[in-house]
Every structure is written in C-alpha cells, then in structure tokens.
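Note that this complex is displayed minus one protein chain, with the remaining chains in position.
Letters A, B, C and D name the chains as they come in the text, with residue numbers starting at 1 for each one.
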Amino acid sequence: MLNGIGYGLMLFLLAAGLTLVFGIMDVMNLAHGSLFMGGAYVAAQVHTSSGSFLAGLLAALAVVLLVALALEALLVRHLYGRDHLAQVLATFGIILVADDAVKMIWGPAPLMASSPTALVEPIEVLPGLPYPSYRLLILGVGLLVALGLYLLVNHTRVGMLVRAGASNRAMAEFMGVRVGRVFSGVFLLGAALAALAGALMGPITAVQVGMGEEILIPALVVLVIGGIGSVRGAFIAALLVGLVDTCGRAFVPMALRAVLPPAAVSDVAPLVAGLAMYALMATVLAFKPAGLFPARG
Amino acid sequence: MSLAQALLDAEGIEAGYGAAVGSGEGASQVLFGIDLSIRAGEVVTLLGRNGMGKSTTIKTLIGALPLHRGRIRFGETTVAAAQAGGPRQALRPDAIARLGVAIVPEGRQCFPNLTVEEHLIAFADTRNDQREAWDLGKLYALFPRLRERKHHMGNQLSGGEQQMLAIARALSTNPRLLILDEATEGLAPVIREEIWKCLRQLKDLGQTILVVDKYIERLLDLADRHLVLERGRVVWQGDSAALRADRSVWQAYLGV
Amino acid sequence: ADPVKVGLALDLSGPFAVGGAEARDAINLAIKLLDNKLGGYPAEFIQADTAGSPDQARQIVQRFVQRDNIDFFTGPVPSNIALAVGPVLFGAKVPYISSNPGPSQYAGEQCNPYFFGLSYQNDTWDEAAGQWASDQKVKSAFLIAPNYPAGRDHLGGFKRTYKGEIVAEVYGKVGQIDYAAELAQIRAAKPAAVFFFLPGAMGINFIKQFVAAGLSKDVRLITGPASAEEDTIAAVGEPILGLYSTSPWSHDLPNAANQKFVSEFRKAYGRYPTFYAAHAYEAIMAMDAAVKDVKGKVDDKEAVLKALKAANFASIKGSFKYGNNQFPIQDYYLRVIEKNKDGVLTNKTLSTPLKSYRDAYYSQCKM
Amino acid sequence: MSATTATTALFQVQGLVKHFGALRATDDVSLAVNAGEIHALIGPNGAGKSTLVNLISGLHAPDAGRITLDGVDLTPLPMHARVRAGLSRCFQITSIFPKVTVLDNLLLAVQSSGGRHPGGSGRGLPRVLHTLLADRARDDALHAQAVSLAERVGLGGRLERLAGTLPHGAQRQLDVALALAAEPKLLLLDEPMAGMGPEDSERMTALIQTLKQDMAILLIEHDMKAVFALADRISVLVYGKVLTSGSVDEIRGNPQVQAVYLGTEDVA
C-alpha cells in the first residue's frame, strides 16, 4: 500500500510540470521528458563534482530554466496557437535532438547520481518498517508540489488567466491579459518542475539517455486518467496508477497462484503487470471519456 | 467632461480579412476609410444592415484585425497607424485593452474552463477605487441570475446567461470605453430592458460607450450620436433627433 | 585482392547503447592494433547503428549481405537481435561471431555452423552464480528478473545449479523504474541472498533502491556481469560496494592477452573495459586468427568455418575452446566489487566456481 | 397539459426531466405539437428551452420522460435515427461546416437523407461500394437537390462561398437549410433570428412561414415580433416547467408572462 502511494507521488512529481504545460496551458510538450533528463544530468554532474546535493539541485534548476527560456523563445512560443499534432511533432523533434545532445556531452553510459549524504540511512516510519529517508523527501516534495499547484491553478488569478488564455487566447487578450508573457512564465515554471523532478529522481533511478521518454508515458497516462487540466484529477490518478501498478506486480501473482497452476501464473502474471497501467487507463476512458475529473465541460 | 478632446479617434481606417498585411489591398477588404471619434462620456452607435462592417470596425479598433490604412488614437496613445505601402505600427490587443477598452464581443466568447465567478474576478480592475466602480457585488446585483450560476463553467450556461456573463465580464474591468457588439442578442425581453436601463445608468455616470445593436428605437433614446455604415463606409451621421427625422436613412440603410 | 569485409551492426542508440558503445570502442581498438588488417590481409569494417531494434538490425544485415558482400559479422548486444539477424546470415553463409548474446536456441536445436557463440551461452553465468551460492551454503534466495524470455532463461539458469531454497521468483516490468513493491517482498521474505537479472537501467534502479531501503546489511546481492560492470558501477557509485557477480571474463584475469587488452583499452579510453568490450575485441581477434589460418582465402567457407572453430588465438578469458555446438567450454569467475588500491571502485576476481564448463543445451545440437 | 391534444398531436413530449448536477433544467415538461402548426416556446434566459431541444433531438439523454413523433417512440433512439424518423433541428449557436463551401455543406446534408443512391443500387454490397468508392462530384442528382435546397432558403447565388465567410444572417439561413435537407416532419428551430438585423429577420420570418406547409415547427425565439407573427400556439417555460400554453393573444395578455418574461417592451 505505502509503496503504491509512494510510487504514485513520484509519478505525480513527474507529471506535475506536464499538468501545467499540457493540462492547463494545453500545449502538448513531449520535450518535458527531455527537460526532466536535463535536470537529472546536471544535478548528477554538479553533485558529483561539488559534493553538494543542494548545489546540484540549484544548478539543475538554473541550467534547465536557461534551456527552457531559449526553447520557449525560439520554438515553443510559436506552437501555442497550433494544433496538438503539430506540438507533438515539433516537441518529438526536440526529444531527438536533446537525446543526441546529451549523448554527445555525457556519452551513452548512465551517470552516477547519489542521494545526499544526510539521507542515506533508512528511517523507521513505523516500528519494524524502515523506509528510505530519501524517498520520504521525495514524497514530501510531491505532496508540497501538489498542494502548491492546486492552489496556483484553482485559486489564484494567474491560474484563471492561464486557463482563459489556453481556451480562447484572442478573447483573453481582449480582456487585457498578456497571454504571451503569462504562457512563457508558466512554461518556465513547468520546466522548473521538470528539472526539480529530474534532480530528485536521479539518485533513485538511472540517469541515462532516454530516461525522459520512459517517464513521459506514465506521466501522460496519469494526466489523461485524471482528466486533462485538473490538478486534483492528476493527483488522484497518480495515486491510483501507483497503486494499480504496484498491486499488478505484487498481489496479482499471489492471487493468481491461488487459482491457476504455477506454469500458467508465470505466463499470465507478468502480462498483467505490464498491462495494469494501460488497462486502467482504457477502462477509465471507456466509462469516462474525458477522464475522472473532466475540467473542460 | 471635456468636449474638445476625443477619447477615441479613428481616421480613415481601412481593414479587412485575409489580405496581405500592409498592402491595403486584398480580396476581402471590408472597411473603406471610416472616420469615427468618441468623446469621453459620449454614447455612440454604429448602425447598418448585416454585413456592412460594424463588427469589423470594432475588431479593428480593439486590435483584433490589422489596420491596413488610417490611424487610431485612444486617449493620448496612438493605438495603430498605417499608410499604404508605408510603415505600420500597432499595439497588441491586450495592450489596447489595458488602456481601458473592454468589449462584449459578438458570440459572447465565454471561457469554457472558468467558472462564472472566475470570469468576474480574473480580469477585474482592482486598482480602481472610485465609489461607483463595478465589483462582484454590484455585478451580481445587476444580473442575479449569474449569482445563482456562479459555480457553473462558462459553457454550462444558457445562451442568454452567457450573454449576461459577457457583459458583466466587460464591466468588471471598469473600462474607459465600453464596446458592446449585439450585447442584447438572445436575451429575454425583460432582461433586455434591464440592459437598457443599466446602460442608461452607466451613461449618467459618465461612461463612454460604443454600441452596436438591432433595437434602434432603444438606441435612439440612449445614444448621443449615430453612425450608419454601408459597405464599409460611413454614409450618415448625426444625433438621435436627426435620425428620427430622416426616415430615408432608415429605408435605405437600415432595412426598416 | 578485395579486402576482407566485416559487417558490424552496433547498438549505438536505443536501450542497449551502453553496450553498443563499449563494443564499438573495443572493436576500434582491435582494428587499430591490427593495423586495419585481418590475418595480415587488408580489411574493411562496415559499421551501422541498429538503434536496438531487431527490425532495423535485420534491415542492416540484409544490406550487409546483399550490397556489401560481407565475410564476417559481429556486433549486436541483445539476444533478440541475434535471433533476428541469424537466419539472414546463415542463408548467405556469413559466419556470425557473437560478441555478446548467446541465446539458448543457437546453442541447442537451432545451432548452426555459421554461428559462433564466442562469448558464452546466456544461462551459464547464472549457473555459475547458482553453483557458487550452493558452494557457499546460501540457505535461501530470492530471484528477480524482468518479464521477458531472457529474464526467465536467466533465472532458469540459476535454478539449475542452486540447491538452496528459492523463496520467491518475481518478474517485474521491462523498463521498471520503481522497485519499492519488490523490495517490500524481499524484506518480508528475509532471504539470505537476492539473485537478480536486470540489465541496463533496471539494474541501476534496483541496486540503488535496494541499498537505500537498508537491505544490503542483511541480504547478499548476486548477479551476472550485465549489472556489475564498469558502466553500472559508474552509475550507482558507492552503494554498489560488495556486489557479487559471476562472469566468464574479468579485467583482472592475469593472462597475457588480457593484460595487453586491458592496458591498451585503458590507454585509449581511460577506463576499464566491460565484458561487452572484451568479447567484441575477442570477436575481431577470432576473425584475425581465422583469416590468417586460411591465408586470406575467405571465399572458401568450409576452410573459414574450420579455422574459426579451431580458435587459434590467445583468449583473454584464459581457458577457451568451442564445444560441438560452437559455444565455449570455459571457466566462470566470481567477482566482488571493492575499492582497489587506487581507491577506484571495481571488480576483483575471487574464485572460479565453474571450470571448463559447457552449457546445458549442447546435447540438443545435432552438429 | 397534453390532455387536450394527446391523441391527435403529431409530436408529443411527456414528463421529460433533465438534471445538470443539482439543477433541474427540465422539470416534468409535457408538450404537444400538431401537424402544420408553429408552436413557439418562450421563456426567460436559462429556463431550459435549449435543453429541451437538446433532449428532443437526442443530443442529451433525459433522466425521465417520453418523446413520440407520429406514433414512433423516439426516446430510445440515437440522434441520427431521430433524424431518419423525421425530426430535424437548428442550433442556437450556428453550427455549419465553416471551412468548406456552401454547396459542400448542402451536399453533405442531402447525402445524409435526401440523396437516394442512383441506379437503384439497392442495399447490401453494391450500396456499400457506392457509398465508399463512387465519386460524389459526379452525382448529378445529389447536386441538383443541394442546389434546389440553396434556392429554397435564398442562398442560390452563394454556392461557392466558404461558409465561414458568409455574413451572419446567411450562415443562419444555411443552418436552417441543413436542417431542411432531411425533409422533417417536425423542425426544431432554436433562436433562428439571433443576431439578425430587421431585414434578415423579416426574410427569415418569411422563410419559416413558407415551411409551415410542409412541416410542423417548434420555434424558440426571443424576438417577440417574429414570435407573435409566426406562432399558432405559444408555451412559456420558466425554471424548467411549463408555466402556461395558449394562443398568441392569450400569452400576450397574460400578466404572469409579462412579469417573468415580456416586461414592458412594446412589440407591435
């Protein structure tokens, strides 16, 4: 259970930036994964050479923000008005470029990213149940980000302006909103969240080329299940996916073992594990075609 | 109320759809040199049959369409200016809006992903500290229906409710110039009456208004001055009394 | 005469890019050492990127065979690519000297005179691990691998030689990021050791999370070379200390050929080679020996096959010879990751749990 | 309410209910439209008129109630089947195909129902192949139907214009034309005059008048001039309920209706 929730919060952290840029701003930015990767690489590099985790985190934020700034000014800005397909294609192009660029800079081999020395030892969350302390940090950050995003999007004027700009840019401008500037800001915030997620996730996963695409699909799945544009939906969906995925791996084989011969179990169980997340999404969409919490009527 | 200085001043504006920017030429030029000036506190109407360029004029004024030729000034600021083949300069629509121009556009254009209340908060001018400034309470008092529907999304409203919302949204910015393009379309007669009363009040408070509507009788009571458009040109202008008197204008240009 | 042509299908991008890059570096080193020749005859080496996809690899090999008329082939990292490209090569009578994958199919029923499993048969390192665990009287083991045939094969190899209790056999997702659920199962099962086969990023994730969960104090972690070589060490860092692994090769093997290879490799690239590099290097050396044996007459396929099978080269793995199925009969070593005298994290060979070992499939091969 | 005409009415709605969350947008509405009649539906904004049209046309599913046309129970039918059964509609917000020509708009409409497959290609495979592979541009009969439809609503001279660039009034006319293609028994018009000037309103009024011979019409409109000119009967909807029904004069004189809807506006 706890593991499922933990994984869910990790997923939310990954999906958070995407929720902003894709969910709220309605820009399908596949390159989000590349920004995530960038964050992880820079953080790992700086952490290793400076010995300070915080320095790595800050450097990741700074570098990714710079890259995002350039990206926004050169490309993404011109994509706001385009359809999703164009956005998918252009940002897919950016992925291809980013992956090769990272490979040129750091080589194809994964990079070392270690957790901060203070957080190496596991903590006993419950008597007899140690939990990795670094993971706790990630969970905490995930919760904070969720809360922050929810407030920003739903309870601030900025959130309203972004949503207005996303659904009807021209009308928002007629109401005096500097849509371009607001969007740039939100894109940068999304990039910062990607960098944060990358820097934080690095120490528990492999920092390597292609890590961005790996998380992109689960993150999109989370968004879609939750209902695009709904922070609450994304949060609940992340937990749901985390739980279902974990159960699919841990409990389904046990359950199956009770009813099927072992040979069949070893064939079927892994299939279920692989399918779980997608089956969940297909089921949700079959009954609620706009996700659990459709934000746009 | 200064009569000398016009709040909005448009000279010889030409504009249209799809034509190459700056060329002034093109397959679908719609406006052929419109002169229009509105003094502060004045209520002016644009009249004319369907498709004569009323909405196009408004879209050009708010920067939604590029100006091919002419000059538009709002207050002290030159909003747009263009000469044939010469340089063009123009403010972006949002900049124009921030000068104090608010519009109730054709087709309402409510935001589907904002609630009713958010429509009224998001763009509100909170700096304005005039006593008479529009705030949430006053807007709800004007349209009690909106209070009842305040948690509905913009697309979960009836047509008329959307129209009310569009008007309230424009008022929430406390604009210097309020532009209404067919703002009573789709409203029940009683509500229409409310709107006319409200505009009357606004006028009395000194609000400057540019209005397009098909209920000419009401406009005659309300407005100071009228411009009649025919195929992108101003073919008549004058005050209400003059328009009342000149039935030939009604027949030739207003289809009545 | 025409140069000897060698087709190299390398996984330079995609999921196996790390192994692919290692292989390429080693091959380039071998080519340099051999002065662009094989057996003293001019040679041409044609490289292409498979992107890790069997379909693309098949395409590339078709081109090698039809357009370039290659005489030898090597390169791919994963088994599925080996299985995909094999038939094309065998049909065109091009010897394939495998620089890494040793699928059981090619060792058993589908063995082919044109396939040389120079590296190892996939299950053997796990068999070595199982053997060692049994020798060490490790009472219970928890097995984990991703859900795909190779994963099952590898765990099968371990089970073949391991005599203790297997508390659980868990299959995760391919490309899994989070292992919290599996680690919870391990904590609950309290095994004496965990044996895992999780190539690439999965292994890195697993080891990091295993150590972070505090399991490394009580549970011994054992694996094959795929998750215990320099690339993984560099990516995981300190937490990898104490990881046991079995492998048919190690960079500290004392034989002269290996010492030369390792020192040349370090000179050229400034790092220790991995087993991907070692076998790719050896594959080129095997071609070199064969071309020398046939005196450059690579069109005489019979002779080339005979020469390849004779394996007239000094192997960097110490003992090496082919069995009937053209898979090696060789030693398997146990290593542990330690800090060496320079303070560098790297493998240290401890023992040889399996000597002159041959794979489990040779009897199914009718060759 | 429906009792008066229950047996003879062409079209009947009985006990229709629709909730949007807690809101009861349609609250037990019963209504009948006789053949050859223009039945106007008026009421304050948000009374549920468009919702009722959406329920009748099948865009939304009702929570309760029954809809019958010419003896056929439409309630379980999907939207497109209701069109086949003789029910057609326009939209409050103009709904056309803005990016193709007027002609293409109309061709689509007649192809759906009016346009029969030529050559008596019948059913089954030949028909499927015809639908799938025959070049529509060569279908002269279809073309002729589209053109005559355009002339009927007064768009004959604008066949090649992109529909989206038409003036507003013409777009409304096109919307009506699209609905007419199905040759419906009952036509639902949701604010056809919306956004029209006096001239266009009059033209639309005239058009609706001519349609009356061929079909019954349920008309929603806030333009009282048009309503009073056209309607045979008027029902007033308030807060999702039918307040009252009656002739033009009865409604006009009804003080309740004046209070909630008509106000003091003078509509001569």
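Definition applied: a contact is a pair of C-beta atoms (placed from the backbone, for glycine too) under 8 Å apart; a residue touches a chain by one contact, two chains touch by 3 or more.
Convention: contacts and distances are computed from a predicted model.
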item: From "proton-translocating NAD(P)(+) transhydrogenase", "Dihydroorotate dehydrogenase electron transfer subunit", "Dihydroxyacetone kinase subunit L" or "Branched-chain amino acid ABC transporter permease", the hidden chain's UniProt protein name; value: "Branched-chain amino acid ABC transporter permease"
item: Chains in view touching the one left out; value: A, C, D
item: Contact partner of the left-out chain, one of D:S112, D:T244 or D:Q258; value: D:S112
item: Contact with the hidden chain (one of A:A55, A:L69, A:A101 or A:L188); value: A:A101
item: Contacting the left-out chain in the complete assembly, out of A:L144, A:I217 or A:A255; value: A:I217
item: Hidden partner chain, residues of chain A it touches; value: 28, 75, 78-79, 82-86, 88-90, 92-101, 103-104, 213, 217, 220-221, 224, 228, 267-268, 270-271, 274-275, 278-279, 281-282, 285-286, 289-291
item: Missing-chain contacts mapped onto chain D; value: 57-59, 78-81, 83-84, 88-89, 91, 95-100, 104, 107-109, 111-113, 130-137, 139, 162, 178-179, 181-182
item: Residues of chain C in contact with the chain not shown; value: 12-13, 48-49, 53-55, 58-59, 62-63, 66-67, 79-80, 83-84, 86-88, 103, 105, 147-150, 174
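Keep in mind that, in the parts below, only the chains that are shown with their structure count from here on.
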item: Pair exhibiting more inter-chain C-beta contacts, B-D or A-B; value: B-D
item: Chain closest to the assembly centre - both centres taken as Cα means; value: A
item: Chain whose average C-alpha position is farthest from chain A's own; value: D
item: Separation of chain A from chain B, taking each centre as the mean of its C-alpha atoms, in whole Å; value: 44
item: Centroid spacing, where centroids are CA-atom means, of chain A and chain C in whole angstrom; value: 34
item: Cα-centroid distance, chain A relative to chain D, in whole angstrom; value: 47
item: Shared interface positions of chain A, touching two or more other chains; value: none
item: Chain contact graph, described as a line, ring, star, complete graph or other shape; value: line
item: Chains that touch, pairwise; value: A-B, A-C, B-D
item: Parts of chain D lying in touch with chain B, wherever the complex brings them together; value: 20, 42-51, 92-93, 165, 167-170, 191, 194-202, 222, 224, 260-265, 267
item: Contacting residues of chain B [partner chain D, same complex]; value: 17, 28, 49-51, 106-107, 145, 149, 156-161, 163-164, 182, 185-193, 214, 254-256
item: Of all residues in chain B, those that touch chain A in their complex; value: 62, 64, 92-94, 97-98, 102-103, 105, 109, 111-114, 118, 121-123, 153, 155-156, 169, 173
